[in-house]
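One structure, as structure tokens, below. Some questions next.
Take a look at chain A:
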Amino acid sequence: MEMLEIKNLHAGIEGKEILKGVDLSVGKGTVHAIMGPNGAGKSTLSGVLTGRPDYKVTGGSAFYNGKDLLSMSPEERSWAGLFLSFQYPIEIPGVSITNFMKSAVNARRKALGLPELKPAEFLRLLREKMAFVQMKSEFAKRDVNVGFSGGEKKRNEIFQMAMLEPSLAILDETDSGLDVDALKIVADGVNALRNSERSFIIITHYQKLLEYIRPDVVHVLKEGRIVMTGGPELADKIWKEGFESING
Partner candidate 1 sequence: MDKVFVIGRDAVPERVHLQAGEKLRWTLLYDDSLCDSSAVAVRTEIELCGPGADADIAGLYLCRGDSVIDFDITVRHSSGGCTSRQLFKGMAGGNSKAGFDGLIYVAPDAQKTKAFQENHTILLSDTAHIRTQPQLEIYADDVECSHGATTGYLNPDEQFYMRSRGIPEDEARRLQILSFISPILQRLPEETAREIEDSL
Partner candidate 2 sequence: MDDFLKDITAQEYKEGFVTEIEQDYVPAGLNEDIIRTISAIKKEPQWLLDFRLDAFRKWQNMKEPRWGHLDMPEIDYQNIIYYAAPKKDSDRPSEIDPALMETFDKLGIPLNEREALAGVRPKEDRQVAVDAVFDSVSVKTTFRKALADKGIIFCSFSEAVQEHPDLVRKYLASVVPSGDNFFAALNSAVFSDGSFCYIPKGVKCPMDLSSYFRINASGTGQFERTLIIADEGSQLSYMEGCTAPMRDENQLHAAVVEIIVEKDADVRYSTVQNWYPGDAQGRGGILNLVTKRGICRGEGAHLSWTQVETGSAITWKYPSTILKGDYSTSEFYSVALTNNYQQADTGTKMIHIGRGTRSRIVSKGISAGHSQNSYRGLVRMNPGAKGARNYSQCDSLLIGPLCGAHTFPVIRNGCPSAIVEHEATTSKISEDQMFYCGQRGIPPEEAVGLIVNGYAREVLSRLPMEFAVEAQKLLSVSLEGAIG
């Protein structure tokens, strides 16, 4: 059984169908890249998988470790190990990163039947993971994403991923708006988190990020369907020839 099994998934927003029968399998410990032109349905796919309320599923199925993903609430999916690095991270004024992560980590532990972390344990974990993404410790006191630069927001997403240790992380356009240095920090973070148990879906418009994070499998999403699947070389081909060269 694959970790994630998506069959003939149809979904849309406000009555408009965007995903028109997506099939995708992601095995344990693999890195999949999903590339595609604007409007292909990349963000819809990440939204549907994580349970964004404005997206409506109209057909098909998605199973995650054998569980029906589509019937679960966003937080249940999170507890099951699904993580989304948002393309546009959300601001929560007045809530510090520390408090936000404390709530997240402990809600998850509670759901998994584990005791809450003691404050000292939590702070140790927080510091360790902040160092991991090269965030300064003052950062933890700042309000979640409020007044962050584009790079800081994305780094904050990777930091949260490191805190929550998901089994499947979806990175939605994490490279957009990043300069090369920030891109490298993000990529280093992801690479360090790669292991035989953890999988990634990297959604991107460009192949730049894929030079730093080499995927095992590359898919091309076009007009709501996966039209081609190949190895890392497919990303290079797209980079050279553009999406127009891909015909499903």
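Regarding candidate selection, all candidates are chains of the complex that A comes from, given by their letters.
Keep in mind that, in the parts below, contacts are C-beta pairs under 8 Å (C-beta built on N, C-alpha and C of every residue); 3 or more make two chains touch, one makes a residue touch a chain; residues count from 1.
Model, not experiment: these values are computed from the prediction.
Asks: So which of these touches chain A in the complex, 1 or 2?
Replies: 2
Asks: If you look only at chain A, which of its residues touch candidate 2 in the complex?
Replies: Chain A residues touching candidate 2: 50-54, 73-75, 77-79, 83-84, 86, 89-95, 99-101, 103-104, 107-108, 111, 143, 160, 164.
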